[in-house]
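Omission of a single protein chain aside, the complex is shown with its protein chains in their original locations.
Read from first to last, the chains carry the letters A, B and C; within each, the first residue is number 1.
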Amino acid sequence: MTRAWAFLSRRRAGSNWDWTDIVTFVWLGAGLFIVFGPALWLVLSSLKSPAQLSEFPPTLMPYEARSVIVAGYENPLPLYKVTDDAGTRTLAEVRRVGTVAQMVDPADPGTIQKINIANRTPERDIGFSWSNYTDPFLKFDFLNYTKNSVFVTTMATLITLLTNSMAAFALSKYEFRGRGFVIVLIVATLMIPLSVILVPLYSIISGVGLINSLWGVILPTVATPTGVFLLRQYMLTIPYELLEAARMDHASEWQIYWRIVLPLTAPALAVLAIFSVVWRWNDFLWPLIVLSRQEVYTLQVGLNAYAGELNVQWHYLLAMTVMTMVPVVLVFIFLQRFITAGIAGSGLK
Amino acid sequence: MGRIALHNIRKAYGAVEVLKGIDLSINEGELVVFVGPSGCGKSTLLRMISGLDRPTGGTIEIDGQDVTRRSAADRGLAMVFQSYALYPHMTVWQNMAFGLQNTRMPKAEIAERIADAARLLEIEPLLDRRPGQLSGGQRQRVAIGRAIVRRPTAFLLDEPLSNLDAELRVSMRAELTALHSRLGATMIHVTHDQVEAMTMADRIVVLRAGRVEQVDTPLNLYNVPNNLFVAGFIGAPGMNLWPATPETKGSFLLEGGTKLELPHLDLAGPVTFGLRPQHLRLDENGPLTAKVTLVEALGAESVVHAELEGGVRLLAVLPGQPDLALRSQIRFAFDPAALHVFDAQGQRVKTG
Amino acid sequence: MKKTVTAFTLGLSLLASTAMAGDVRMMWYSDGVEGEVMKDLLARFHAQNPDINVILDEVAYKVVQEQLQIQLEAGSGPDIARVTNIKTLAPHWLNLTPYLSDPDYWRTNFGAYADWMREDGSDAITGFMTQLTLTGGFANKTLFEQAGVAMPGAGATWDDWVNASAEVAKSQGTAAAFAIDRSGHRISGPNASYGANYIAADGMPAPMDAGSKAFAEKLVGWVADGKMLKDTWVAASGSTYRAAADDFINAAIPFYYSGSWQIANLSSKIGTGFDWVAIGSPCGTVACSGLAGGAALVAVKYTKNPEDVAKVMEFLGSEEIVKEFSERTLFLPAHAGVVTKGGLKWDTKDPNVGAALDKFVSAATEVAPAAAALPSWKWASAYYGALVNRISQVMAGELTLDDAYTKIDSDIAEQVAAAK
Partner (left out) sequence: MKPLASILGAVIAAPLGWIAGLAEAPLRLWQRLTGKGGMIAFFLLPNMAIFGVFVLFPLIINIVYSTTSGSALFLSDRDFVGLGQYERLLRCDDYTNTLTCQEDQFWTAVKNTAVFVVVQVGLLISIATATALILNREIMGRSFWRAMFFFPVLLSPVVVGLIWRWILDRNGALNAALVGVGLDPVNWLLERGWAFAATIGITIWAHLGFYALILLAGLQAIPRDLYEAAEMDGTPPGRVFWRITLPLLMPNLLVVIVLSLIRAVQVFDEAYVLTGGGPGTATLYLTQYIYEVGFASLLKNPGLASAASILMGGVLIVLTLVQLGLSNRNEKKGKQK
């Protein structure tokens, strides 16, 4: 333990503790709480029953009422802890009439006791409402939504990587008239948010007949200039001599792109791929607009179907939100090395 | 195989003319070195030959065929780049095989050629490594190996030694020369280092500002430089160059005031005298009086920096370790036959 | 370029899935269990009509509100849709009359609400109400009893109810006395009770009148003195809808003004937590009015197979199906035959539900004429939106009431102008 602490507190040059170390540890500790706390809270909440979700104050863990089978009663009866003049005891509730509950002692099922409801609290155990997770798959076609999401994410990412890297290659490794113009165009539109072109884009998609098609979701997103910009910046660092060497080596321009430039752009491609997967997986507003048929729903759109005019089915919504987070968390766990190293190394500027 | 002829090659980037009409013919099996100060156009010229850039005017012939419009890959040449341009994501073997695979050569032959080249260059243990795991010298060999396996009609080497440290450069220089004699292939080597040019070349092409100043064997360049530029550029340390004006017949006044009696010369108008530092010797009766400013004793010889009258600088290489005090006055003599004379335009003046 | 785009488009269209003949697509949103019930009913329909394949697209309410309109304007969209914005979108609905085997059955049983879902002056049959709603209040009986406060009886005014609730809130320490959903529709019944009339003589929107102002002033006052739960109205901007049902369910308010559609929701979430009652609408100066409304199932005129659509509609609109649907979803039926015959067996064990539904049925008779005219009035949405938007700004302290009145009038005028 002491060794672990010594290791943890190891500092540069082995000098004494100073305020910067304290700031470091406080910030990292707080960060741990602030970053993962909310996510954890979401996961725990997603396992609560609808009634428990609207409770205040909310409990940390999901609970379910404890019930007991009492002789003479057909259904299991909920247990309550009762505290009144007669002391504290555990009783099962038969029925409630206004502010008065009729309760029995499970050991003595014959005697009905009348208890003011203010004097009792339900007995509960930690219990998980797994049905929040299973119902959507049984009642709604979540498996199909997942398939659609995977399709959109994969295709969009592949097309993004291919077309963006091709364009970036042309824009970084060839001199031609109008190149500057294309670059300015791409950069100028780099940060135009979807909401700005929502309406005209919808009419275009509808004009080409891609409403309710997964391609209507995929195509507008793969053209985002971000990828071209990022890859071009990275390709600029590949020395021109390599391409000339390849040309001397009888390589065609396509081979130069595919065999030389693309492998060397791998770090930036990895970053773009990760971002593309995350972005496309999380896309919400645009798919919501394009897709209104159940068989083409993506997960995020399917999720939204839990919001009715008057009520939101929070228990399903939270559970499925957690489900949609799973791939992102997997990406996070398996690829975090690439993300951090890739962003740091890809000159993402 | 491997004759290259350039006719009136010109290259301009916009209004800037980089090559101003170059004629040159390179013989089969020759090792030709392009040398000149940076910006003289030597690398540009090499790239014209390689086909990576197109000239704005003139023609390039290889083995009698006009290849001016042909692409780089179709000229049958191989190039070694200054940065080696090894593909970082491929192993040494893959680097060497890449070009051959692109020509759809049978696998067995690729393997054989690479094995041969690897043996020749002693890089067999490195074949599975990637360029990042190699030292500078090893990368250099791999880059050459990549060129060798192609069996090109000619090798083009673009300052291939400039990224090596001094010691390695000397040994690689020798190796390249040995390689050349073993392969017997035409090689064009570009460098800004005249020592490299002198030691390696069959013939040297001295370039300045987009023009060829002189093409000749190293020793001819040294002994009979065609003009002031070549005279000053070739040889280390550099030639002493003293502007002078004739006073009377056979008598010249150097800038700064030193008088020289050279009865065999009958020249009118201002001239520049050139004298290699090695051709000066100590002589108490010599015609040149100079004040010693610095002595670099190298053991076998000493380089003496001195000033003639009027602060004109003089450089002499003296054998052994002469005992010269700083700021002492000494006198030099020289063999008048060793004196190079250049006219006001900088061209060599024949002196018999 | 154009050629490329065309070729490109063509290629893409091949990839896009196309609807097959015989398919009927129905866009449906759910507040509770009605999606499952509908799925069940459609399965039964398919068993009887194997050649017609009805595909149920369950969507979020937002999709119906936002995307459907655009799809319709593009001449596409589903064949049948469940909508609440029935009047505004009326030009897009299909006149089913020629396809129905018995149009008179529809006129007789759904005729009362036919005007809600067709253009002014038309006599088309475009669909039917899947659910009739009426705005009204709910009270937490247990809280009232625990506080020892008597619930105001019949004829009690808004002030009576809010003040009684405030007493309960004070004694029981709840967050506030009452809440009303953040919706222009919700406050329009009470407005009418205070004499408001939105519709001018020419059928266009009238300026804010004394009735509307009276209730708006009360609302703002209740927020200011903490009687009305601040969250629902103040917490959002624009015309965003927010319900306060969760606060009522959580016993944070003893009195909640919403509507009949909450019954199923309250029943399932409150369970045995406390007893609650529907109280209808409290009275204003001229009436004790709620506001009717609901969701309609309408046919879309861009459908390619109207005969099939009509068959689906006839099946779903038949008396026994309407009855079953209502019983299982705990929705008030809009079918004259079902209503007059009565005897609905509500599919619930909760004793609070039957009483509440009955209360709403009786409250329906008290709707003021000014309120009754609203569901079939073209500009109602514009009025509702402006009311919510501006009154909540007053509650947030951003506007004075007088500024709000001016803004509401100009907002509505602009909307009317923008829509030509």
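To be clear about the criterion, contacts are C-beta pairs under 8 Å (C-beta built on N, C-alpha and C of every residue); 3 or more make two chains touch, one makes a residue touch a chain.
Everything quoted here is computed from the prediction, not taken from an experiment.
Chemist: Can you list the shown chains that the omitted chain is in contact with?
Modeler: A, C
Chemist: Would you mind spotting which of A:Pro62, A:Pro78, A:Pro136 or A:Pro225 touches the chain that isn't drawn?
Modeler: A:Pro225
Chemist: Could you tell me which of C:Glu36, C:Glu73 or C:Glu119 touches the chain that is not displayed?
Modeler: C:Glu73
Chemist: For a quick check of understanding: of C:Ala196, C:Leu219 or C:Met395, which residue touches the chain that isn't displayed?
Modeler: Residue touching the chain left out of view: C:Met395.
Chemist: Tell me which of C:Thr108, C:Ser237, C:Thr272 or C:Thr285 is the one touching the absent chain.
Modeler: Only one listed residue reaches the unshown chain, and that is C:Ser237.
Chemist: Mind listing the chain A residues that contact the chain we can't see here?
Modeler: Touching the chain left out of view, chain A contributes residues 7-8, 10-12, 20, 23-24, 27-28, 31-32, 34-36, 38-39, 41-42, 45, 54-58, 162-164, 166-167, 169-171, 174, 176, 182, 184-193, 195-204, 219-220, 222-225, 228, 233, 236, 252-255, 257-258, 278, 281-285, 300, 317-318, 321, 324-325, 328-329, 331-332, 334-340, 343-345, 348-349.
Chemist: Need a quick check: the contact residues on chain C for the chain that isn't drawn.
Modeler: 1, 4-5, 8, 65-66, 69-70, 73-74, 85, 88, 175, 230-231, 234-240, 242, 246, 250, 252, 381-382, 385, 389, 392-393, 395-399, 403, 407, 415, 418-420
Heads up, the rule we're going with is that only the chains that are shown with their structure count from here on.
Chemist: Tell me the chain pair with the top count of C-beta pairs in contact.
Modeler: Greatest number of C-beta pairs in contact occurs for A-C.
Chemist: Which chain's centre, taken as the mean of its Cα atoms, is farthest from the centre of chain A?
Modeler: Comparing chain centres, B lies farthest from chain A.
Chemist: At what distance in angstrom does the C-alpha mean of chain B lie from that of chain A?
Modeler: For chain A versus chain B, the centre distance works out to 64 Å.
Chemist: I'd like to verify one number: the distance from the centre of chain B to the centre of chain C, where each centre is the average of its C-alpha atoms, in whole angstrom.
Modeler: Here chain B and chain C have centroids separated by 91 Å.
Chemist: Please compute the C-alpha centroid of chain A, do the same for chain C, then give the distance between them in whole Å.
Modeler: About 33 Å, centre to centre.
Chemist: Provide the list of chain A residues touching at least two other chains, using ranges where the numbers run on.
Modeler: Residues: none.
Chemist: Residues of chain C touching 2+ other chains?
Modeler: Not one residue in chain C touches at least two other chains.
Chemist: Across the complex, what residues on chain C touch chain A?
Modeler: My answer: residues 9, 12-13, 15-17, 25, 27, 29-32, 36, 55-64, 66-68, 70-71, 74, 76-78, 84, 141-142, 145-146, 241, 243, 245-246, 249-250, 252, 258, 261-262, 265, 268-273, 275, 295.
Chemist: Please give the residue numbers of chain A that touch chain B in the complex, ascending.
Modeler: Within the complex, chain A contacts chain B at residues 239, 241-242, 244-252, 255, 259-260, 263-264, 266.
Chemist: Per the contact definition, I'd like the list of chain A residues that touch chain C in the complex.
Modeler: My answer: residues 50-51, 54-56, 93, 96, 98-99, 117-118, 139-140, 202-203, 206, 208-213, 215-216, 219, 288-289, 292-296, 304-311.
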